[in-house]
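All protein chains but one are shown at their positions in the complex.
As written, the chain order gives the labels A, B and C, with residue 1 at the start of each chain.
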Amino acid sequence: MGNSFGKLFKITTFGESHGQALGVIIEGCPAGLELDESKIIAEMQRRKPGQSKITTQRKEEDEIQIKSGVFEGKTTGTPIGIVINNSDQKSKDYSHISDKFRPSHADYTYFTKYGIRDYRGGGRSSARETAARVAAGAIAKQLLETKGISIQAFVSQVGDLKLEKHYGELDLAKAEENIIRCPDPETAAQMIDLIDGVRKDRDTIGGVVSCVIKNTPAGIGEPVFDRLHAELGKAMLGINAVKGFEYGSGFEGVKMRGSEHNDAFVQEGDAVKTKTNYSGGIQGGISNGEDIYFNVAFKPVATIMIDQESVNESGEAVTVSGKGRHDPCVVPRAVPIVEAMAALVIVDYILLAKSNKLQDF
Amino acid sequence: MGNSFGKLFKITTFGESHGQALGVIIEGCPAGLELDESKIIAEMQRRKPGQSKITTQRKEEDEIQIKSGVFEGKTTGTPIGIVINNSDQKSKDYSHISDKFRPSHADYTYFTKYGIRDYRGGGRSSARETAARVAAGAIAKQLLETKGISIQAFVSQVGDLKLEKHYGELDLAKAEENIIRCPDPETAAQMIDLIDGVRKDRDTIGGVVSCVIKNTPAGIGEPVFDRLHAELGKAMLGINAVKGFEYGSGFEGVKMRGSEHNDAFVQEGDAVKTKTNYSGGIQGGISNGEDIYFNVAFKPVATIMIDQESVNESGEAVTVSGKGRHDPCVVPRAVPIVEAMAALVIVDYILLAKSNKLQDF
Amino acid sequence: MGNSFGKLFKITTFGESHGQALGVIIEGCPAGLELDESKIIAEMQRRKPGQSKITTQRKEEDEIQIKSGVFEGKTTGTPIGIVINNSDQKSKDYSHISDKFRPSHADYTYFTKYGIRDYRGGGRSSARETAARVAAGAIAKQLLETKGISIQAFVSQVGDLKLEKHYGELDLAKAEENIIRCPDPETAAQMIDLIDGVRKDRDTIGGVVSCVIKNTPAGIGEPVFDRLHAELGKAMLGINAVKGFEYGSGFEGVKMRGSEHNDAFVQEGDAVKTKTNYSGGIQGGISNGEDIYFNVAFKPVATIMIDQESVNESGEAVTVSGKGRHDPCVVPRAVPIVEAMAALVIVDYILLAKSNKLQDF
Partner (left out) sequence: MGNSFGKLFKITTFGESHGQALGVIIEGCPAGLELDESKIIAEMQRRKPGQSKITTQRKEEDEIQIKSGVFEGKTTGTPIGIVINNSDQKSKDYSHISDKFRPSHADYTYFTKYGIRDYRGGGRSSARETAARVAAGAIAKQLLETKGISIQAFVSQVGDLKLEKHYGELDLAKAEENIIRCPDPETAAQMIDLIDGVRKDRDTIGGVVSCVIKNTPAGIGEPVFDRLHAELGKAMLGINAVKGFEYGSGFEGVKMRGSEHNDAFVQEGDAVKTKTNYSGGIQGGISNGEDIYFNVAFKPVATIMIDQESVNESGEAVTVSGKGRHDPCVVPRAVPIVEAMAALVIVDYILLAKSNKLQDF
């Protein structure tokens, strides 16, 4: 259990860091979508390693192969099977840690759970698995485009360097113009410097990815347990290295009073709008038509180039030495993953809301 | 969809604020548990309204009726049906808002989704529904007790008044000794004063509930999408008024470097332990045996006693006047709800992990 | 697990034969349906015991209480909670079999599975649980009525007495005019005599219920595993005492040649029809717009008034003596249960098919 996400628009992934291939099956994609493969490739490029000096220098081409579900360029309604071969399978690199538990990795917990461990690069627990999600998310995004719904994530914090401006004051598209993916060029430059310094220290650092979803229609969400933000939260917390999720006013909102926090309704032409949007576009677990926005906290990457104490499978004290090519900070490459998971949630929830009223039955 | 939670230990709830009754069906409870009904009642008491001056003065007895699944005092393995009658059904109280959308409530979104609205006290979107969860969670807790697993939530922040001590420095049991449920008596007194002042201002305020789970065995969790913390996060985000969730180092962790954040493994007798616990007891989505701890952010209650601007179903500008008996701050009553949802997750995930190894098949 | 049925229109039941109450939560009912409670009551009457000399003489009023999900006579889209009290709780009647395993009942298997047994009338394994399904099915039927879809079941065989006419030659509505629910009056009279004789012999006998669903739109079904007929089959096999399911040509169809069995397509005005209907209205797991029809085999009721050999929980040989008031043949009361389960499947699958094409997204 745990390898599927979504209810009607559902993905199931397989694959580990150094196996033959990763892949994903996408179910529930409506038939008749003209699939633009170049858009999937573009998303894969945003996530892939080796993009810049502040990401890992590992090379993976992340070439997607669509095996089914598309005929004459259009989706057929049947499951879309995608395979991504692992071109960079250097399992010998990992012999030095094959029986050691790397601190704050999943080595120990996988070993405890399964009694066996694929020690090559973290196996299934590697963030490499998210490549499959990005491919699936790119299809979800194409569906959302047909309804004018857009999703834009960006880096809003690295270490204690925080983007202070509200997203409304920024041109979010600018996030793609720099290697850290922060829409404010000045802050971006500082963040890049910070990460570069951390990298030179052979260390890593955490960060925050923020995300804004525009034009979700009102009425999307499945209370009480499957509230729209609860599913978004689960989607984000299911990404490697995530430690927290908040939407709308979030943790800052606890300091506010109700009289300040409540979003007054106003009529604008045919539309009901809110004057403020502390609700983050979701009320009672259902979208209200305003922007949905949220923050996702990523911890510092666990793989550092500094020696660390640990134990091995026999319970002996050992030293773990960092090797290989790793990200000093995960957030720039996490941006497309956050978007992908958000897109999957929104598509799924639009499908779930198709027959809430008798006239739609 | 959305009224069930859990996979093997699964609850499904029904009921709205001012209907005849609430209820819950609990599936997957192992047979042979001697059910202590007084413990369920005790949890219901912790959640029920009218407990103190800082909670709503509404009266609801929240008496539970166990309709099935228990025979001669023991669970039988079949679904446990629980009904909780609504004794305080004063629907006339709500005529003044029957066609108005209360700001930051779910009135507008339910109306948009369903085309119809049960305007009596928020209907299904009312936090009254959580009574059913607390009843179910009380049974989950009894199961966890048989394995020595304990769950303790407490209030760690009200407004900007924050409990500064780490939970390890506190006697968490003391949380139940004051009406705000904060384990530090001094901070508790300040929080109570703060809420009392807010209440007198006819306003409301937000807060944070923290939770610590002790003795979860290592190896519990379902990567990649159903990581233990992702499910805990979804469970918490599914509680009314929640705006954020973080576990372990959380949002603060993003400021740290990997060399500081990584939890070094050490052998202690037969057990593998970690020196620090920034991971929050979960690595790669699977428990490692350390304490699991997390924070849940609650926004200020939307119902305030101050007049507010809004619109009605016809799109006319209206004034919403607060009436009735409402909580000035939701966190003291949210403590047992957080525990209940946490207990449901842990029981469910223990069941899910029963056959991860061939020798357990 | 196992107490829920359906994906989007989903029911979850609780309750055992001699507990306090049975009940059901119905999720996914579109909002705005004017619920006619008298129609639910009418279905309950068709299932309830004590209807005639060929059913059990046990008395159960089967009064339904709708606890939630309906406001001002209309469904609200939130879960509908229904409770049915058990008025006839005579647990003392069952002391004579409390540690004996009744042959071909579920006593032994429940005991093996759960290590505990509610011996009062079979507990959860009693067909009494189907009362909850009939209540839920009655709501599904009201939904189907709004689309002109009708479901009619009837008895087509008792013992080796078989209704020879094809359903198309009969006025199926006549099934409700006699106590066996066979639409052919002559065969009905013979069936009643047969059952009456079996009853006097203190024995029981099996039978077949057939069912016809008219006006299901084409395009409903979820291949490859959740084919429409596979879900109908599961629904029927989930009814107590069912041993077989066949649809369309069924087991007889295996004797045919493809040239005879294939249903030729013909155009009739705007509609594509088939000349014959050996497919039973379903091709490739998806409805084609023709009548859906199927047969359900029910074994003879296990409770007989004749002494039987068995063993008890200690492994001792014992005699089980039949007592109480039981059905000599289950099929007349099974007719509304078959219809209820069929209605639940069709509603659920209509909801599942809402967004198969991009233009419906």
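Going forward, a contact is a pair of C-beta atoms (placed from the backbone, for glycine too) under 8 Å apart; a residue touches a chain by one contact, two chains touch by 3 or more.
Please read all numbers here as calculations on a predicted model, not as lab measurements.
J.: Consider the whole complex, including the chain that is not shown, and state which of A:Q65, A:S87, A:S321 or A:Q359 touches that chain.
T.: Answer from the full complex: A:Q65 touches the omitted chain.
J.: Give the residue, chosen from C:K174, C:K234 or C:R325, that touches the chain omitted from the document.
T.: The single option touching the absent chain is C:K234.
J.: In the full complex, which of C:M1, C:A42, C:A173 or C:A189 touches the chain missing from this view?
T.: C:M1
J.: I'm checking contacts with the chain that's been left out. Which of A:I25, A:A131 or A:M256 qualifies?
T.: Checking each option in A:I25, A:A131 or A:M256, the one touching the absent chain turns out to be A:I25.
J.: Give the residue, chosen from A:K48, A:K100, A:R124 or A:H261, that touches the chain omitted from the document.
T.: A:R124
J.: List the residues of chain A that touch the chain left out of this view.
T.: 1-4, 8, 10, 12-16, 19-23, 25, 27-28, 31-32, 65-69, 71, 74, 76-81, 83, 110, 113-118, 120, 123-124
J.: Which residues does chain B use to touch the chain missing from this display?
T.: 8, 28, 30-33, 75, 77, 143, 146-147, 350-352, 354-361
J.: For chain C, which residues reach the chain that was dropped from this view?
T.: Within chain C, the residues touching the omitted chain are 1-5, 7, 13, 101, 103-106, 108-110, 112-116, 122, 124-125, 129, 157-160, 198, 201, 203-208, 218-227, 229-231, 233-235, 237-238, 240, 243-251, 253-267, 270, 272, 274, 278-280, 282-289, 295, 297-304, 306, 308-311, 315-317, 352-353, 356-357, 359.
As a convention for this text, only the chains that are shown with their structure count from here on.
J.: Comparing centres built from CA atoms, which chain ends up most distant from chain C?
T.: A
J.: Chain B to chain C: how many Å between their CA centres?
T.: For chain B versus chain C, the centre distance works out to 39 Å.
J.: How many angstrom lie between the CA centroids of chain A and chain B, rounded to a whole number?
T.: Centres of chain A and chain B (C-alpha means) sit 26 Å apart.
J.: Indicate the whole-number Å distance between the mean C-alpha point of chain A and the mean C-alpha point of chain C.
T.: Chain centroid spacing, chain A to chain C, equals 45 Å.
J.: Find every residue in chain C that makes contact with two or more other chains and list them.
T.: As it turns out, chain C has residues touching two or more other chains at 8, 28, 31-32, 77.
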